[in-house]
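Every protein chain but one is kept in place in this view of the complex.
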């Protein structure tokens, strides 16, 4: 199927869902966004990018950043060291729950719940010092967009509403599972989440996961094996406590953020990004999930 | 790679792991099996089956039966009706835990933990009356093995140690989530788990999941969409509380049983079954998981 | 203060609360009772009994029976044996929760939650065979009411809605914490709960707890130390997940039942019983708790 027609058809199909759900309300800067906005982009292995709707509009990536920080840590560090500090299992709980963290004595279930992402950021701080700077450098290079930046208003707003994440981080520290000062890790974590990117930026930056770990310049960011494994974690843990349902309906690895974006990967084929700020009760974009559902149905590109 | 050589190489690779772990000890009839036994079989889309090791030796399928009962319910019934009674999310808990079941008011997380499988059996009893008879008829037809049967000693042993499953079933009944009498559902459930099959039988019987829902005679058991969705649930929920790790290491849908068997699917390519009774602490076959890890590494047939 | 005037005043004080809350609705035979009924009785150490309101009307004692079965087991058996099977700590959970039972591997928190009472009944079955017969013989002798009996309609109704208790009992059995057949223990448990008694019957039967363990005929049912200890368990665990609040407001040991009755003890002074079927959301009688609150306020007989 012609990709431009495909994207156009998806835009039509999800039109009735635009505005369904509600924008994340715990951060004023996010709550102001119109929940009816929508964009979609796709990048194939040759690096060609197509889009439809507001595919060039920047939005807050939020938890989608967790995929990139994980990749940078795996690229720069020692897999075994990381996996001693964080698991690889779906959580069966809300993304910011402390219950399971206590049950498992300070070891988060996976790198995509908040607690796990905080340990990944902690690792990246140990590796790179300025973790956000490292992340931005990577994203700017891959996306070809030198203007990518942290939205300082969102970062300040998140820092001001950071009690839950502070609780998670101090809790892990109480079990000895935090290397850098809590304040440093939180600051870096919040800044990473507050980066603004468009669907176009996202598919370019995430394409290495469809391309066996290769960056756009042909160099290896992570090994083929590591790329597969990141995809596996996205599939089992990437959409909060709806990962099973996402795998069931959409059938490809994806990572969502409360800004309304989702980055999804068809291994060996392409990266897809969608954005629509209206969220369902589990924190995933209503129109975004529906768009990806149509995408895999129309293309037959489910991994299953 | 030549498949016979591949299977031979896998047998060699896992040899040091045979006997690691321990056979399920809560059922005397299972505890007696030598944990060092090992077999592997593969069936391609043309129906050709190859095997190595003890690939024709029958063993107790236990929870692998949950894949087939789910497929039969989806084939014969109404998807929506089932999914109101059972979720599709990984559990984050042991396979026989009651904690989450109470938290979620009698709705099991997914069809592959015991509680969820008991609701699937309950549905199959409503559809077919003699659920085990229905299941055996299907398995005999697909495997081409008319001798498939329930191991009555294992069934009696499980029934005699059935307090945990009785607790789960009565608990769901207390929330109104059980249609048939508890004793009937338990009896059928136990008998399904006690069916004996070889790796050869399993790959033949499970091939429809690699073949878009088509049975060996070309008829449709489930739709292509349903087949994909069963594969998705196997990937996210098929190996107890190790599903994330299995996806990470092996990268294809799989369903394990405490008899030491695992049925795995490479969508569009083949079905693979392994068997070795030594289990790790999460209830999955040590040598079996390792064999599948080698299999996807050597073939590159991960879905990611 | 004159006790008759005291009881009259309490009847006046609680009048506005009669009918507040709602009768237990999970058993049809209990749901039919008018929630506005009210009775109160008091027995002093000399055995004199006074009452007001419907103090001679029989009602379903439900969980109040747990006090008497515990006393009979302590009287007839071996304390240490019982306390290996059941704890003495408040539960912090609903009376029929399975969560904590799993966390603590089949050992109930205390003898007054359902799971704990089921182990006590199991002990009494081991001691006496016909546990309910033993209990009725004791209650008839102490109350002086030879007509005390099981309400067979209530017992049948409870047995028909017994899935939760069956789940609890099978669950404990799965941990090896059940000596007699589940069906036997459940049957005895349900029959004990379905005994009908009036406030007058209850204060006479419970007076031994105010009288250092002595029965009305002067013989020792339990030792002085054991009587104190039963009172301690009533205070910390006797009113479901409201025990802390009951101690705070009322300040004496008490055991409630979903039939709307509460038996309370002023050690060294008297036994008090109240009855009013309207329950609060934690299962305790609204007017009954209020009456006991007035009672200890007006008399100053809190243990604190």
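Order of writing sets the labels: A, B and C. Residues in every chain begin at 1.
Rule of thumb we're sticking to: contacts are C-beta pairs under 8 Å (C-beta built on N, C-alpha and C of every residue); 3 or more make two chains touch, one makes a residue touch a chain.
On a predicted model such as this, the values are computed, not experimentally measured, just so you know.
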> For the chain that does not appear here, which of the shown chains does it touch in the whole complex?
Replying inline: A, C
>> Using the document's definition of touch, tell me which of C:21, C:254 or C:267 contacts the absent chain.
In response: C:267
> Which residue from C:35, C:87, C:206 or C:277 sits in contact with the chain not drawn here?
Replying inline: C:87
>> Out of A:5, A:48, A:105 or A:164, which residue would touch the omitted chain in the full complex?
In response: A:164
>> Need a quick check: the contact residues on subunit A for the chain that isn't drawn.
In response: 97-99, 102-103, 163-164, 166-171, 173-174, 182
> Tell me, which residues in subunit C touch the chain that this view leaves out?
Replying inline: 87-93, 100, 109-110, 225, 227-229, 231-233, 235-237, 241-245, 247-248, 251, 253, 267, 297, 302-304
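As a convention for this text, only the chains that are shown with their structure count from here on.
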> Fewest touch steps from subunit A to subunit C?
Replying inline: 2
> Looking at C-alpha means, what's the farthest chain from subunit C?
Replying inline: A
>> Going by the contact rule already set, what residues in subunit A reach two or more other chains?
In response: none
